[in-house]
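Just one protein chain is left out here, and the rest sit where they should.
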Amino acid sequence: MTYREAIRDALREALKSDARVFLMGEDIGMYGGSFAVTKGLLAEFGEERIRDTPLSESAFTGAGIGAALAGMRPVVEIMTGNFSLLALDQIVNNAATLCHMSGGQLPVPLVIRLGTGASRQLAAQHSHSFEGWYAHIPGIRVLAPATIDDARAMPGLALKCSDPVLIFEHIGLYNMEGELTSSWPQADIEHAAVRREGSDVSLITYGASLFKCLEAADALAKAGVNAEVIDLRTLRPLDNETIFASVRKTHRAVIVDEGWRSGGISAEIAARIGESCLYDLDAPVVRVCTREIPVPYPRHLEEAALPQVAEIVASVQDMMGKAA
Amino acid sequence: MTYREAIRDALREALKSDARVFLMGEDIGMYGGSFAVTKGLLAEFGEERIRDTPLSESAFTGAGIGAALAGMRPVVEIMTGNFSLLALDQIVNNAATLCHMSGGQLPVPLVIRLGTGASRQLAAQHSHSFEGWYAHIPGIRVLAPATIDDARAMPGLALKCSDPVLIFEHIGLYNMEGELTSSWPQADIEHAAVRREGSDVSLITYGASLFKCLEAADALAKAGVNAEVIDLRTLRPLDNETIFASVRKTHRAVIVDEGWRSGGISAEIAARIGESCLYDLDAPVVRVCTREIPVPYPRHLEEAALPQVAEIVASVQDMMGKAA
Amino acid sequence: MSDELPVDRERVLQHLTQMLRIRVFEDRCAEMYTKGHIRGFLHLYNGEEAVAVGVMQALSADDAVVATYREHGHALARGVPMNALMAELFGKVTGCSRGRGGSMHIFDKSRNFFGGNAIVAGGIPIAVGLALAFKMQKRNAVSVCFFGEGAAAEGEFHEALNLASLWKLPVLFVCENNQYAMGTALARSEAETSIATKATSYRVSSQTIDGMDVFAIENAARDALTNIHAGKGPMLLEMLTYRFRAHSMFDAQLYRSKTEVEEWQKHGPLITFTKRFKERGLMTEDDYQRIEREASKEVDAAVQFAEESAFEPVNELMRFAQAETQP
Partner (left out) sequence: MSDELPVDRERVLQHLTQMLRIRVFEDRCAEMYTKGHIRGFLHLYNGEEAVAVGVMQALSADDAVVATYREHGHALARGVPMNALMAELFGKVTGCSRGRGGSMHIFDKSRNFFGGNAIVAGGIPIAVGLALAFKMQKRNAVSVCFFGEGAAAEGEFHEALNLASLWKLPVLFVCENNQYAMGTALARSEAETSIATKATSYRVSSQTIDGMDVFAIENAARDALTNIHAGKGPMLLEMLTYRFRAHSMFDAQLYRSKTEVEEWQKHGPLITFTKRFKERGLMTEDDYQRIEREASKEVDAAVQFAEESAFEPVNELMRFAQAETQP
């Protein structure tokens, strides 16, 4: 099964089991989804529940809010994170505020799915990773599935939540093949996952960078460094406990994030580690992030702009050398 | 002179000295500006250069980009940061990317002025501080004048810059009275300012919180704690050197930010201090930020949501008690 | 015009009561602002009362209402208790949004009153979404969306009207064209100044109505609702009206002349109404005085209620940062 299929299965299950659920977004129906995630669902569920929208990100996101307020469970698809900026007013000024400012009267159980990330040479207006940026906003939850299990579980879990939930699906993962494990139904959106246990350094990451970290951990293992790899899974709220437990064990942390460094989620994680684990640290926290430029088109520059395995390995080795 | 007048004088000077400069925004002309900053400029410079716009944040911000590309020096006013979310596509996808992705052909010398911050009981859709959030975006510069001098200097400095510059003016400061010092013409947008020297702890802040920090420093002085107060002035790019020099001297840092904590500019500063000054720290960096909720309307809750002097003082005292 | 109800004494007094309650309430708000009991931005509805009252008369309890930051009148006409409204403006926990929203954010879920939105045009897509839900749920309800003529310049207006029409959703769009957006006269912000004309871009049928005539408004709303219930898709009513007071409490009104304001005031919704129905013998000056007194008393009570109410305890600040119930 692919990551794409896992999400599709989750959406199909939700559509089948809950009449309130419907999908809405650009080209999710007749076209089959710009990344083919929703392919086949129109035929299965019909135009009423699989709604192709005009190019009107703000209106259909806002309509999702309204429908959620009236008891539906809309799943809005925004093709890529960059386009979601057109709907940001609705997300930040309305979806994120209504519950609190109405004194609890108006929770907004809206799910928004967005493609995110680089890797396909889509250049400066289609490649950015805004999930960490969104994680700054109170009132919403931000999920970033990296595994087949999480891709399968998260849409359903998001729909069980009364708050607006944004699910960032990395476009470089859609074709990833893998087996669904038997434990996927136990997945939650409260906890980060330790994807590899280790004792020397904690690689803290999420999304597509998870696989770069696992690869780096393999390489490091050969060099005798035992890296633990944490998949955050949920960027808001962050699971402090899992992060801190790991850092207290390894005494070193490297955060790997496809977002830009300054003011990204990597900063928040580093800040929290500094606040809560200062005396556990054997070395300064290191961040490996995307260069602070719009992601360029050509392969070699896109690769140079993004965090890569070699850079992760080098950062860890550098850090181990500097150990206190 | 008030902060408001200082900005107005700066705009007037720019309009007088450079024919390419013009102002554009909602109600900046006939109405005199929603916060009266531009009052009188219409009469002085006429409708051609003081342009009232329709309620179309995205279009007039985008038009600012276009005009800048064609050689003008537009100063766009967006009444408050919350409304700027409607123009975010233009700011992030266009203004911030054009120079780099065109290979340097298309710098965008656009200045955007925005009201920011709480304190006037304007509630959840008019009170937020997004300047730290914007500081995540490569390709733009983010300024936050706190003093009369900076209010007077920054618009002109921004207009001398070929990159898009966002100036966040705290709405709680517009009425602040003060004297312009003789050194304002030497102001730059590269450096943070040490507003008060101290040796025991660094209070790192910007905007309206500067005055809370200065007040806290006074209170702390009475209790025998000598606080240094840093006014960041520019949030992107951050002036690492001034921050690090202070922390290396005081060994303790408290960051005070009216933005939300998670993923705010406070996180970035804390992360950088952790990266570069880890072994200088006598205590974990502390962040005093706005509670992670939409800012509520009633005075007592607005105050409780925002950083306050007492909290800053208490944080420092707590930290001194814990000193290594 | 098949949906018109007869104009009898009962309905005349009823409409007068609703309009006067709003007028008296708004005037008192201005006073309370001066006294410092109300803070933040305060946008009053004086002069536009007929619009909210006329439209609300046509609605049923199942219908949903979305309004703007200038929504006290809508809340009152919709049946939000005046006590809860005034308490909200005072920032008290007995307010309809626990005091958290203030003037611009009046919510009352139990009355399907969905705000209170302080982003110009920000409520329009939400209203469309409510209507989408109603349609999918096969409920016989309509979503009514109020917004100013200034909002028509925003992209969200454009996107939302198209979406509503494309999907034939049960939305009644009510544009309160009070001639100004803050200090910007319509002709200085729109190349085409008829908002009703803009509706044709979306094949939304529309009508321009005298926004000072409460019965004309009610009738137009009833007709529109009949069409909407019949599945004909959304409709837009442009109400020509005028704001008698300043935009908010910070407005020197440099953008319009006193004469212009006075001219409009002569044709205000209360003056014209009273004159007409006195002439037709459906009400008397005594009626007016009595109703105004009653409204005053109701407002007195609301002020007292608000004054005596408690503030939300600070330790509840973080409540509802997330929803407390599961969907």
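Going in written order, the chains are labelled A, B and C, and every chain counts its residues from 1.
In this section, contacts are C-beta pairs under 8 Å (C-beta built on N, C-alpha and C of every residue); 3 or more make two chains touch, one makes a residue touch a chain.
In this text the structure is predicted, and so the values were computed from the model without any measurement.
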Would you mind listing the shown chains in contact with the chain that isn't displayed?
-> A, B, C
Among C:G47, C:G73, C:G155 or C:G183, choose the residue that contacts the chain missing from this document, as touch is defined above.
-> C:G155
Among C:A50, C:V204 or C:L317, single out the residue that touches the unshown chain.
-> C:V204
Among B:F22, B:W184, B:F211 or B:Y297, residue touching the chain not depicted | B:F22
Across the whole complex, the chain not displayed is touched by chain C residues 153-159, 162, 165-166, 188-192, 197-198, 200-204
It is residues of chain B that touch the chain not shown, namely 22, 48, 51, 53-54, 56, 58-74, 89-90, 93-94, 98-107, 109, 138-139, 159-163
Contacts of chain A with the absent chain, listed as residue ranges = 26-27, 30-32, 34, 52-59, 82-83, 86, 120-126, 291-293, 296-301, 304-305
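Please note the rule applied: only the chains that are shown with their structure count from here on.
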Closest chain to the centre of mass proxy, which here is the mean CA position = B
Using the touch rule from the top, work out which pair, B-C or A-C, shares more C-beta pairs.
-> A-C
Which chain's centre, taken as the mean of its Cα atoms, is farthest from the centre of chain A?
-> C
Let me have the rounded angstrom distance from the C-alpha centre of chain A over to the C-alpha centre of chain B, please.
-> 29
Where the centres are mean C-alpha positions, what is the separation of chain A from chain C, in Å?
-> 41
Shared-contact residues (touching 2 or more other chains) in chain B | 82-83, 86, 123-125, 292-293, 296
Chain C touches at least 2 other chains through residues 99-101, 105, 117, 119, 122, 155-156, 321
